[in-house]
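Take a look at the structure set out below.
A single protein chain has been omitted; all remaining protein chains appear in their positions.
Right, chain A next:
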């Protein structure tokens, strides 16, 4: 890609070995179905991402007990390897995704079964035009990887972007996200970004 056209031709890139991660077991196998699902014809199919089906079970064994912790590190590991749409680097290396900016809220009451994952993203520049795409990729990745009891809130971190409110409102709109994922071009971009995920 022509560096002159990029938003931020010279981003600061962190060393991968400096990034927080958890040792992953070898059996956290790549799941081809994840990427196949990102086509215009196959919208995320919740009925088949049944917890009992082997394909859909979570990366590590955290879902053997449904209540066992999926913690912030787990979320980070899911999204840290997403590629930036412009640079051949991961969102973690670009410090777009940061562990301290990930929060999990457990179910509010004994009857509620919903947990909320909040991810605050820091775009590389305050005017980054790809904030929505990056946010969408993170959201899609989490929607595909996490069990449906998680509600997902992806936002640009306050003060990091000139149009953060507008971007955040789009990312929070389920209908908009659903329609975006039926757009072939956008799906292609997202698919490329998620291709580097484990």
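Throughout what follows, a contact is a pair of C-beta atoms (placed from the backbone, for glycine too) under 8 Å apart; a residue touches a chain by one contact, two chains touch by 3 or more; residues count from 1.
Here, contacts and distances are computed from a predicted model.
Remark: of the listed names "Cell cycle control protein", "Signal peptidase complex subunit 2", "3-methyl-2-oxobutanoate dehydrogenase (2-methylpropanoyl-transferring)" or "Probable cytosolic iron-sulfur protein assembly protein 1", the one matching the undisplayed chain in UniProt is "Probable cytosolic iron-sulfur protein assembly protein 1". Considering A:16, A:178 or A:195, the position touching the chain not shown turns out to be A:178 (whole complex).
The omitted chain makes contact with just one of the residues A:9, A:148 or A:188: A:148.
If you put the missing chain back, the residues of chain A touching it would be 43, 45-48, 108, 111-114, 147-149, 151, 169, 172-176, 178-179, 182.
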